[in-house]
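Every protein chain but one is kept in place in this view of the complex.
Letters A, B and C mark the chains in the order given here, with residues in each chain numbered from 1 onward.
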Amino acid sequence: MSSVARLDVSELTAGYVAGMPIISSIDVTVGVGEIVAVIGPNGAGKSTLLKAIAGLCHIESGAIHVDGTEVTGIRTDKLTRSGIAFVPQIENIFRSMTVEQNLILAGRRCDKQASSHVEKMLSLFPLLKKTYKKRAGELSGGQRQFLALAMALVAEPGLLLLDEPTAGLAPIAGQEVLSILREIANPGVGILLVEQNAKAALGLADRAYVLADGHNQHEGEARAMLSDPVLGEIYLGGRRRGDHAAKPV
Amino acid sequence: MRKVNLLSPRAALLSLLLPAIWISPTSTVLAADCETKIGAVLPTSVDWGRPIAETAQFAVDLFNESGGVKGCDIDMVLRDSQVDPKIGVDAAKALVDLDKVPLLLGAVSSGVSMPILTSVTVPSGVMQMSCCSSSTGFTDVAAEGKTNGLWFRTFATTRNQAAVAAKLVQDKGYKSVGIFYKNDDWGQDIGKLVKADLEKLGITVTTSVAINDAQPSYRAEVTEALKTKPEAVYMALYPAEGISVTREWVSLGGTQKMVVANSLKSDEYRDGVGFQYLSDVIGHDSAPPRTDSADSFTAMYKEKFDSEPNGPGLPNIFDAVMISLLAMEAAPELTGAAIAAQVGKVTDPSGTPVNADAAGLKEARALLADGKSLSYQGATGAVVFDANGDVSAPAVAWTFTEDGTAEAAYYPLADVDTFIATLSK
Amino acid sequence: MIGLISYLTFFFTIALILAIAVLGLNLQWGFTGLFNGGVVAFFAAGAYGLIMLGGPARANEFGGFDLPYLIALAGGVLLSGVLALVVGLATTRLRHDYLAIATFGVAIAIESVARNAEYLTGGAKGLRGFERPLEAWVGQPQLYSFLFLCVVIVCLVGVYIALEKLVDSPFGRLLRAVRENERAAQSLGKSPAHIRLTAFVIGAMIMGLSGGLYATFYAFISPQDIAPILTFQIWAMLIVGGSGNNRGAILGTLVVWGGWVGSGWALTAFAPASMQLYAGSIQYILIGCIIVFTLLARPRGLLPERLTTTQYAESSVEKR
Partner (left out) sequence: MLQSLFDGILVGSVLALGAIGLTLIMHILRFANFSHAELLSLGAYFALTFDAVFGAVSNVLVQKLPWLSVTWSLACAVLIAMALTGATAAIIDLLVFRRLRRLAGPLTMVFASFGVSLIVRNVIGLVYGLRSTHYNNDIVFAMMISADPLLLVKADQIFIMCLALVIMVALHLVLTRTSIGYTLLAVSENPTLAQVNGINLGATVRLAWMLGGGLAAIAGFCYALNNQLSPVMGRDLVLSLFAAAIVGGIGSIYGAVLGGLIVGLASSLALIIIPAGYKPAIPFLIILATLYVRPNGLFGQSR
């Protein structure tokens, strides 16, 4: 890990309405080329954390640094033009536009010639080549997820924020999406990944954070967590219980 | 001629001054020591309504200059009716209850005047005089004895006007006529009457087209009428839609032979359509009196507004104000019933004729002080009300001129009545 | 003082009659999410229905059955309900803007009929000659106005209590379920179409009651009373007051109606005489400002619907 992290979130308290934080005092770091997973029960504030980093939430206190530069409170569009990509969980593509239009629009974020990047994405996601002129709304779930990833990557971000990329996908498609992440993470892209499917996420990630009730609960090496009996029982085991069961961690 | 209509400095100033009203509430200050309030509910936010209100204020000012009512200046409290019955009735109610006016002028539309009459003025014993409400419903209400004699209107009944319209068509020798009428109570009424009268005269009515107001385009209506190829058209419209319909009609090659109702006797209509297309237009109206006062009234009006008193309801509102104020002067006390009781005295056909100018008003005061009755000679004629508060007036035919209108013929009341009698045979 | 009381009696009579219609709209929009752009159609059905059934016979015209007042009023309300049923069957499956314009069209059609079908509705001159119930018996006009206000208050309170009970009932929860998420409601085994239609008809009948009271008060109705501006006024009252909250609906009615007519009074009282001729236009500008500023200050209405804020905020962000 290099000295300056891709992402450094410290003491972050944020929510949707001023005075009503959903997450409080969260600390998260993502190193260069590192894949970090955030897991936790429903309503733990995982998605809120990503949205807060992407500038879509009201930040009460704390700081966010990207590549050593403070970006706290910066407008989303400026953030995403300076090397952060965020893939929301749902509605992450423009359904009324074609695949081509989606990619060109996303590519406009970087000042460089967008078309060469689009070409690169097509080679990375050959599926999209076939559907290039189709409306994105007509794509299958897996294809949409690939398109969303391609849109995030087309501007060559240094940091990728993914909100449950496998949600709603068939298991095979979900596996495919996750395996592609490994490929793209190599060149130094930092990935912060929120996943409901904790087992798969931990299998892929380098490190992981466990969130519950808007707080940091646990942090560690992903592999170690996979074998942690307590965590295993709560998140990974067959005896998955309701959300409330997660509280006493 | 190109008409340049830049932002007028007065209006610009006015909009700048707007906020100032709220900082400094200044009530009206007039010359006389005392003030008597009367109420007016008129649609000042509507194109044809604002001139009516202007004329009402002009008549009040004229009356004040000549000495006011019982030595007190009249303060006309003016409210906008927004042509919405709810709003108009509320305004009337506030005027009657909060400003304690004994006399209410208005409204213009029958649909507003009627609920004001039944739910405000009659229950509160306030006299109501409308310039322009034409619905036959008022005659019915009065005939049922439900107005307590508090209701008057200076709008000559549509019956006479329709007959004169038919007579004009006949005199012009037109054999077939298309009718455009405004789709409101007045328009439906006069449209129907004119159609019936023309048919009795053996003149073909090729079509009778309702014109709804506030439509984006009247092209379809005009086309429909055009198809029936009438020799002439009769228009019972207000200036706003009248201009649209006429321009559309003329541009599609429709005949420029037109007979129009008194509502189109307006500068707005003449300027809006363009005089060059209106040379073959003849209109009907209730007649001004055959006296000098008519000229002096017109002259006064011209001096004040730089235009002739042409426009729907302008002479009518002028007379409504003047007759009401004279009745107030004559009344022993300022209650609605007392004032209403004097209306007959100031419009007595056998009384001394007085004109509606400064000298005339002075003379009127003297005569009233002596307990004599007057025959008010106003802008719409020697107005006489019947038991139901309705007026019949003699009629004129008029034409447009370069800068106004000119009288073409005069029809005394007796002639009109005879003509109507021949129609109903 | 007597004048002030007399005026306030009048003011509240009209305002509270309108408040009844606003409550009806609140059931449709506030609780069920039906964007009814034709409020005035159902108001008109109630008003015309009442006078046609309860008024005296007119020569060569339909109607004028001279029925007892309460039967005539109920007939008007029923007419609104039937109209709503017919309109609702055709339109309630439409969403928002589309439903609004479709119902608006119905209102325009009704106004056209009122204006043109003289045989049925008296045409542009309107319908008159309706005897107000017990007026002759009471005699004194001021007292009658006051008693009439009491009747309106009783109607308003009755409608208010009935609606509060309704929205707290299981059916009320279904309404909100339909509003928030049609599919969820469907999964509960209820037909959203049926629920929407029921709410639409009940709301329209409440508007019909409002129209009936209005026509009773003036003993007159004409096409001018059912211009589209009334739909706008009633909507503005609901939005300013806070949709989804019945008390907000009533408060909104008083605020908007008070502002609407109060601005006219204030102009005559405070504006200089030279400006009186322009007062009509200025009054409209003031009304516009009142609406805009109230909404800017309280975007969810004066008394918003009682929802937990987090839910609202989250769902609204999610929706974007």
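One rule holds for everything that comes next: contacts are C-beta pairs under 8 Å (C-beta built on N, C-alpha and C of every residue); 3 or more make two chains touch, one makes a residue touch a chain.
Keep in mind that this is a model prediction, so the values were computed, not measured.
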| item | value |
| --- | --- |
| Chains in view touching the one left out | A, B, C |
| Touching the absent chain when the full complex is considered, from B:243, B:320 or B:340 | B:243 |
| Contact residue for the chain not shown (choose from C:144, C:232 or C:270) | C:232 |
| Residue of B:196, B:210, B:341 or B:423 touching the missing chain in the full complex | B:210 |
| Hidden partner chain, residues of subunit B it touches | 1-8, 11-12, 14-15, 45-47, 50, 183, 209-212, 214-217, 219-221, 223-224, 226-227, 239-240, 243-244, 247, 250-253, 268, 271-274, 277 |
| Footprint left on subunit A by the chain that the document does not show | 54-56, 75-77, 80-81, 85-86, 88, 91-97, 101, 104-106, 108-109, 151, 155 |
| Residue ranges of subunit C at the interface with the undisplayed chain | 29, 35, 90-91, 93-98, 100-102, 104-106, 108-109, 111-113, 115-116, 228, 232, 235-236, 239-240, 243, 278, 281-282, 284-285, 287-292, 295-296, 299-300, 316-317, 320 |
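The rule we apply is simple: only the chains that are shown with their structure count from here on.
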| item | value |
| --- | --- |
| From subunit C, the most remote chain by mean C-alpha position | A |
| Chain centroid nearest the full-protein CA centroid | C |
| Geometric centre distance via CA averages, subunit C-subunit B, whole Å | 34 |
| For subunit A paired with subunit B, centre-to-centre distance based on mean C-alpha positions, whole Å | 75 |
| Junction residues of subunit C - those touching two or more other chains | none |
| Residues of subunit C defined as touching subunit B within the complex | 3-4, 6-7, 10-11, 14, 115-116, 118, 123-126, 128-129, 141-142, 145, 217-220, 222-225, 227, 229-230, 260-261, 264-265, 267-273, 275-285 |
| Residue numbers on subunit B that touch subunit C, as the complex places them | 14, 18, 21-22, 25-28, 43-46, 49-50, 53-54, 57, 77-80, 82-87, 89-91, 93-94, 96-98, 100, 109-112, 114-115, 118-119, 123-124, 135-137, 140-141, 144, 183-185, 187-189, 210, 212 |
